[in-house]
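The complex appears here without one of its protein chains, the remainder shown in place.
Take a look at chain A:
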Amino acid sequence: MEAVNLLSSNRYTEKQIGYLFISVLVNSNSELIRLINNAIRNDLASRNPTFMGLALHCIANVGSREMAEAFAGEIPKILVAGDTMDSVKQSAALCLLRLYRTSPDLVPMGDWTSRVVHLLNDQHLGVVTAATSLITTLAQKNPEEFKTSVSLAVSRLSRIVTSASTDLQDYTYYFVPAPWLSVKLLRLLQCYPPPDPAVRGRLTECLETILNKAQEPPKSKKVQHSNAKNAVLFEAISLIIHHDSEPNLLVRACNQLGQFLQHRETNLRYLALESMCTLASSEFSHEAVKTHIETVINALKTERDVSVRQRAVDLLYAMCDRSSAQQIVAEMLSYLETADYSIREEIVLKVAILAEKYAVDYTWYVDTILNLIRIAGDYVSEEVWYRVIQIVINRDDVQGYAAKTVFEALQAPACHENLVKVGGYILGEFGNLIAGDPRSSPLIQFNLLHSKFHLCSVPTRALLLSAYIKFVNLFPEVKTTIQDVLRSDSQLRNADVELQQRAVEYLRLSTVASTDILATVLEEMPPFPERESSILAKLKKKKGPSTVTDLEETKRERSVDVNGGPEPTPASASAVSTPSPSADLLGLGSAPPAPTGPPPSSGGGLLVDVFSDSASAVAPLAPGSEDNFARFVCKNNGVLFENQLLQIGLKSEFRQNLGRMFIFYGNKTSTQFLSFTPTLICSDDLQSDLNLQTKPVDPTVDGGAQVQQVVNIECVSDFTEAPVLNIQFRYGGTFQNVSVKLPITLNKFFQPTEMASQDFFQRWKQLSNPQQEVQNIFKAKHPMDTEITKAKIIGFGSALLEEVDPNPANFVGAGIIHTKTTQIGCLLRLEPNLQAQMYRLTLRTSKEAVSQRLCELLSEQF
């Protein structure tokens, strides 16, 4: 209270101490704030620059919402008023910036904006610096309103850069003219794309001058001189990278950074690595960056500072490509052994991603991941080993190798639990592939796994039990051994419910069921549907929410977490082709004591992770199922429909104008479905464009069983509608009727076409007829992630053309739609706007209806 009294004093000293007290100690939601606001308002109106300055300082320092409400309208007026003192203008600009940051909605945009831009021409460099900060932030949100600032900023910059070091007097810092202002101006220019040619020439000149200055001998030996000079230089380089349009400048920038990589100053090495990381993603300089690979690896090995090493890892990750992947991954692995604990997990994820992304040879991939687990097992997260299993299962050619390798790895006296998990899973699935070798006969395999059993935690033991029951199927000769193990008290009476249940169920299963049933229940896992690597999602999560709040991503993560425990949910476990075994057991009349137990699907947690996207899509019995339909536009396999009774899965393949679709109908109940009749319905229009042929299926579907129907598809001509799949059956006494749209869409008949930049633009221009182009601008429905988008475009069927569009953020694709009658060339271009969370999609094809339809389909995907 006393402090507030001081504010209204007329004496400077008293006012000052009052303000200091408030800005340091008063909490922003204090009740006094109203009184304080009043005092501030008086001071702002006082026309005394000192008092105004104090008041503005106070507003900026407290920066609360109440203050913004009270003063947001007033400060712009002070800022642009002609008679305001320089120092007050400076404070007002920053004060406004602060308020804008806390509550952007409260700062009104108005005609003051254009006048603020002209502050860039102000005589007083302090004012210019403050104004530049303000404009930079405002321009990020309202690029249009501040567009004029670009040319002003460029001319200001060129005046500074070309001035002699003495021209700017006070603002020359250790012989560098106005370094802070230059940095700010360069930052401002990074809010905009490269300006039009006239201004651009001037800007390029400036940037060249800055680069040239770096080569000049230093004017002073002081570290401050080089610091200031390099601050400007680094900012210039990041502008060059941002514009990404002048190959010449990019290469020079890269060389400059290369010099810094070996500089004596640790700070410079650090920053050089950081900038190079962004540079590596630019198409023009990727090659140039790669020449420094040895230096970077060296930095990783010899650098004494963990911050710098971390940057080196980031850069290696960014510059990796197919040719250097083996080398880089090997280096990172060897670094991992000595790496700091704080960054190990991140390195593990990066290695796993690189190994997968650039694996030419999957045996190398398997080796790498197993090495990874060996070296840093504690830091290998679930996702990493889930992923290796997904890949092994989906690729027949590495299964035998993988089994052999894990078998060898498991022979080490001490191995990490994660390795046991991978080993258990892979041997359980593919142990038969190496059983021929007497050194890895079934019994040896089993004993090896079982020797690790007692050292593992409950989830791993559960997984191992599943592996054992799979052995029963694979190798009948070890059946009795395994039954003995399962029968032992430590299993059957285990304190853990999950283990006990598994042991009981598996034991019954192995004694009661015939070999046929065993073979069906325990058949090899079906290939996993391709989807985004969960590791990538994890790395993203670790890196913190980037520019977008990854709502969907986190949702998916969460559903994994929820289901990731040892208990798989029956619904998702029966998802693809494994029929639910618990239902089978019921049918045999020998149900285990706990009827709703988890079905013996090996690696429950894994399975759930894999199906988490289908689990989240389990829709109520919606007749339309439009959502599911959209999900199939960019992929061919998955679950199309699911309710309490029935699950419909799809697998399809397309070549040119022909396709084949396998539809799996799964009966989720334990009762038979009678008069089961699926019918394909095509509207009249569609019938002439699309030929569908199928055979009728068996009219009864047993409880828990699955039937398969094959549909042969021929595309006669382009089409827009989709056929409808109608299913009718009797369940119990009631008649059931389900209709779903079958995801046969035009884009399925895409054949990707690779072409070079020139060809692309030539064709693009050829299709310039207004009817041939369809454009759609729409809001992003999903997080705007580059990798996901790329995957979707490829899934859509077209080729993804890299290095075609001058702006690397854009996506360009090309392909040919094959129909029986014609072939239609399609070009597409997708331009994301991260700030506005919008996309612009442009399609050009030789046929209007095709452009229209493809645009509709693809727009739904982002």
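In this section, contacts are C-beta pairs under 8 Å (C-beta built on N, C-alpha and C of every residue); 3 or more make two chains touch, one makes a residue touch a chain; residues count from 1.
Please note the rule applied: contacts and distances are computed from a predicted model.
S.K.: What protein name does the UniProt record of the undisplayed chain give, "Exosome complex exonuclease RRP46 homolog", "RCC1-like G exchanging factor-like protein", "AP-3 complex subunit sigma-2 isoform X2" or "Prefoldin subunit 6"?
M.R.: "AP-3 complex subunit sigma-2 isoform X2"
S.K.: Consider the whole complex, including the chain that is not shown, and state which of A:M52, A:L79 or A:A130 touches that chain.
M.R.: Going through A:M52, A:L79 or A:A130 one by one, A:A130 is the residue touching the chain not shown.
S.K.: Among A:N38, A:N61, A:S334 or A:Q823, single out the residue that touches the unshown chain.
M.R.: Only one listed residue reaches the unshown chain, and that is A:N61.
S.K.: For the chain that's not shown, point to the residue among A:D305, A:D437 or A:E653 touching it.
M.R.: Hidden-chain contact among the options goes to A:D305.
S.K.: May I ask you to list the residues on chain A that touch the chain which is not drawn?
M.R.: Touching the chain left out of view, chain A contributes residues 2-3, 5-6, 9, 11-14, 16-18, 20-21, 23-25, 27-28, 50, 56-57, 59-61, 63, 87, 90-91, 94-95, 97-98, 101, 125-126, 129-130, 133, 136, 170-171, 173, 179-180, 183, 187, 224, 227-228, 230-231, 234-235, 266-267, 269-271, 304-305, 307-308, 310, 543-544.
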